[in-house]
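Removed: one protein chain of the complex. Kept in place: all other protein chains.
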Amino acid sequence: MDLTFVILVEMLYAVASLILISAGLAVVFGMMKVINLAHGEFMMMGGYATITAVNLGVNIFVAMLIVAPLVVGLIGLVVERLVIRHLYGRLVDTMLATWGLSLFFIGMVTLIFGNTTTGISTPIPGFTVGNYQVNGYNFFIILVSIALLIVMLAVLKATRAGLIARGTMQRSDMAAALGYSPDRIYMATFFCGSAIAGLAGAVLAPLVGLVPTSGGAYIAKAFITVIAGGPSLIAGLISSSTLFGLVSQFFTFAISPVIGEVALLVAAVVLLRLLPQGVTGKFFKGKL
Amino acid sequence: MIKTSATRDVVTTLVVAALLITIMPQLIGTYTLTVLVVYGMLGLSLGLIWGFGGILCFGQAAYFGLGAYTYAIAAVNFGESTLPMLLAVLVPALFAAILGAMMFYGRLTDVYLGVITLVVTLILFKFINSTAGPQYKIGDARLGGFNGIPGFQTLNVPGRPNDYIWGDAYFYFCAIALVIVYLLVTWLLRSSFGRIAVGIRENETRIALMGYDVAARKTVLFAIGAAIAGLSGALFANWAEIVTPGLFSLGQSAEIIIWCIVGGLGTRFGPVIGAAGLAYLKFLLGQQSMIDNTLIIGLILVFFVLFLPKGILPAVTDIWRVSFGRRKRRGARTRRGRGGRQHG
Amino acid sequence: MSLNRRELLGGTAAFTAAMMVPQVTLAADTIKLGSILDASGIFDAYGRPMDMATRLAVSEINAAGGLLGREVEVIAYDTQSDMALYSQFGQQLTRQDQVDVVHGGILSASREAIRQTMRRSQTPYFYNVLYEGGVCDRNIFINGVTPAQQVEALVPYAMGQSGPRVYILAADYNYGQITARWIQKFVADNGGETVGVDFFPLDVSDFGATIASIQTASPDLIMAPLVGGAHLSFFRQWAAAGMKDRIPMASTTLGVGNEHKVLTADEGNGIMVAYNYSQELDTPANIAFKERWAAAYGDSSAIHELAVSNYQGVMTWAEAVRQAGSVEREPLIEAMQSGLSIDGPAGKITVDPQTHHAILDVHLMAFENQGMKVIETLPQRQPIDTQAVCDLQANPDDNTQYEIEI
Partner (left out) sequence: MAETVLETHGLTMRFGGVVASDHVDFRLEARELRCLIGPNGAGKSTFFKCISGLLTPTSGHVFMRGEEVTGWMPHQIASLGVGIKTQTPNVMDQLDVFENIWLAARRFHDVAEANRKAEDVIDRLALGPIARTNLGELAHGERQRVELGLVTVGDPWLVLLDEPAAGMSAQDVERMTDIIHELTRTAAVVIVEHDMQFIRSIAQKVTVFHQGAVLMEDHVDAVMSDPTVRNVYLGKKA
């Protein structure tokens, strides 16, 4: 019984962390059709921003939820202005450029921080369920990802910016026709996507051994989740994260972590073979 | 499409190849040259299916690795190199044919296709990477997990397992292999099959409406690309004398894509030059330790995309045309065209 | 943050200093030392300090008048964590640069990528890294700790601190697989029981399920030969679940790349390890070494086990050259096999003539406030694992890596 509960928590955590990892990429890809291969490094920098802020005496929650998204969002803004802006509509070129950026960021962070940066401990203690100790921080991650989804939904549904964003997602030329500068929309989108990546990196930082090359672990997973989700931003994110999270955790518990990861990948292949446009290309059509 | 005459094309290729094979060893050690040639062939394999067939494969490294591992495993078991070389071409081709049929008959396109190939590469990588235990054996060959397989029989004269082809001879072997593959690719692109493949790249629906079985043709082209990548993998294995899971890695796949873009997509020579050039650059950078090399490569890529987006070869051709050209064909390769191809 | 910038500047200063001294005193004909390490890319946490150690050792040798009246020149290549570049630079070193000796290689795969090249070209090769043991090749010298030297001491100590039921979490590659087998053997030898063994490929970073299944098995002790950045996540998630003070833990790898500095004190304190070196070694040799390092690079915090191994490897080679009066391969090997020993920052290192491995001190330690506190020093331990299968004096043509059957 205790074990069932532990497994349940781990499964929820797996889904939540997939949502966190993929959300930033989903925003950028969904709105701009740009695949940001530096997404993992944005997360990594979120982690470093958090650690630096905490070491400077900032409260850890402020550092994770405010400082890191802002810092990474600003880095994203600079990147968008200097590089991405020149490459809109050229899918493959943006991939090459962002791959270059990811290498650049790894090099920069190594130069600045070195390879042994002391991490920060989780601010929430573990707690006991029967005979088991559970990582209390898992609940925080689950909460953050739910909150993130709610905020995204609220922004898209209830604000003017969200309306423009939805319009842009469906017809990228529409917003321009209505007199909104696509340049500014893209700028804002990239800022948001980067900030969300920074948030994800910051929130996951206390659970991982953060080194400059940590970002590489996220990008493939995020990419697969976003593409498998299909065209609807939030519904796609939730459905594919849930599917992949459950499948991988099930096999992790049943067999081993490697089989869990392989199961996730196999699930992705099968899914895309059956639904070539992603989950929401078939279901939840036209939803967010 | 290729518009010069066939004879002229072959003669040019042979003359340029002969010159390069004679001159390059005076400038760069043959050992390093060998791997540049091998990478050139790998670049050509993706350049063929992507630049001319419009299939963006994120997992070309899978066939490279598969070729290398097939060779290594077979060489350990057979103790000679001829049959392993053949297998190293056939196994990746067969694998690609099955995977390709699954994808193309499922009408998967562009970015979805990219994800599937990426995922399949990751699966192979994860599998090979977790085979360190003694239970993972194929015949006499331990798969070795992360450490890979060292110490297999390297290339020998067919039928004489003790006469090794190595050193300078191996360089000439690889260089000639690349020339042959290059000529085969040229021939393929001139054939009806190649011209239809370019048609598919340009407009898949139209080619289907003409009555061509697009899925079958893409599958065949995909398998040909995999066969070339597999051959280059086997050549690599012979050169490095060890195969490791790194050959399957995401980084390796990305590098191949980068070679093609930097060299020039939609050309035959571009990906070859892009591969050899970037690999040599990496080699040169490794000789300095003042600045982090990851950082430099990253910067170079970004600058490339921003300032030389069409790739080296088309840029050089453009300059040549502007400087010396008499006939001006309008807009051979517009930016719009390039974007269109990537989606199509 | 500022620390590394200082490191960088300090490094440049050290080069300049090293370049200026010898010009006056030494002959133009240099001795070439090839170095081949991952100074960038995903393994740079190991490789960069090793590279610094090589340069420090050589500048000290040159400052003391060089070897045989000649200056030692470092020809270093950064393999960028790419195995293919090892093959390339290995060839470059032996063919083009024609170096007199090669030091380097970090992962076992990188060693195997260049070992045969070195053997064929008759270039003496020093692999200065803690590894799984069993390499038997007259052309190679290895001064890193092998499992028997380390595990044989660590397991009984750690079991004594906890209890007989042991759970093993190992990296899923050559090193982890072999080390896990050694751990099982010594657990059984000491009357304990192995209740579980899990292997993790190097890129696994999510250990929630593992932590739950460990709790189901409820062992007394965890032995964790885990490797690399992703695996560090285990120690953090373990602490986050509040397990750290419930089940004691020991590792054969944590700390060789200064991992104990990435973990916070709360996460690391109490983890038991056994190595040849610790920055906290309170010996005059180590204190002097740290001062010299700090003088060259501005700060000594980057030093780790592998860097010291590398430093000691270069120093051992230098001593052998002095004794042989030559950099040629045969006299060098003769000198190395003569029971040669040096005193390094980590104590006395003696070359084992039978295996070309090292006889060295192993310190039982525990993490304490991001340092490794020495608990007990076990002097001059023999590489008994490799000795059991390898005898280069009886069998000089041997060229295999034995996998020791236990």
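As written, the chains take the letters A, B and C, and residue 1 is the first residue of each chain.
Note that in this section a contact is a pair of C-beta atoms (placed from the backbone, for glycine too) under 8 Å apart; a residue touches a chain by one contact, two chains touch by 3 or more.
None of these values were measured; they are calculated from a predicted model.
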{"item": "Touching partners, among the displayed chains, of the absent chain", "value": "B"}
{"item": "Hidden-chain contact residue, picked from the options B:Leu209, B:Leu284 or B:Ile319", "value": "B:Leu209"}
{"item": "Subunit B residues touching the omitted chain (full complex)", "value": "1, 192, 195-196, 198-199, 202-203, 205-214, 330-331, 333-334, 336-337, 340-341"}
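Assume only the chains that are shown with their structure count from here on.
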{"item": "Mean-CA-position distance for subunit B and subunit A (Å)", "value": "32"}
{"item": "For subunit A paired with subunit C, centre-to-centre distance based on mean C-alpha positions, whole Å", "value": "37"}
{"item": "Shared interface positions of subunit C, touching two or more other chains", "value": "40-41, 172, 201, 203"}
{"item": "Two or more partner chains touched - positions in subunit B", "value": "126, 130, 292-294"}
{"item": "Footprint of subunit C on subunit B - complex, ascending", "value": "29, 31-32, 35, 126, 129-130, 132-134, 144-148, 150-151, 236, 239-242, 244, 246, 282-283, 285-289, 292-294"}
{"item": "Subunit B partner contacts - residues on subunit A that touch it in the complex", "value": "35, 37, 83, 86-87, 89-97, 99-108, 110-111, 216, 220, 223-224, 227-228, 258, 261-262, 265-266, 268-269, 272-273, 276-278"}
{"item": "In the complex, subunit C residues that touch subunit A", "value": "1, 3-5, 7-8, 40-42, 44-45, 48, 172, 198, 200-201, 203-213, 215-216, 218, 229-233, 235-237, 239-243, 246, 257-259, 261-264, 266-267, 302, 370"}
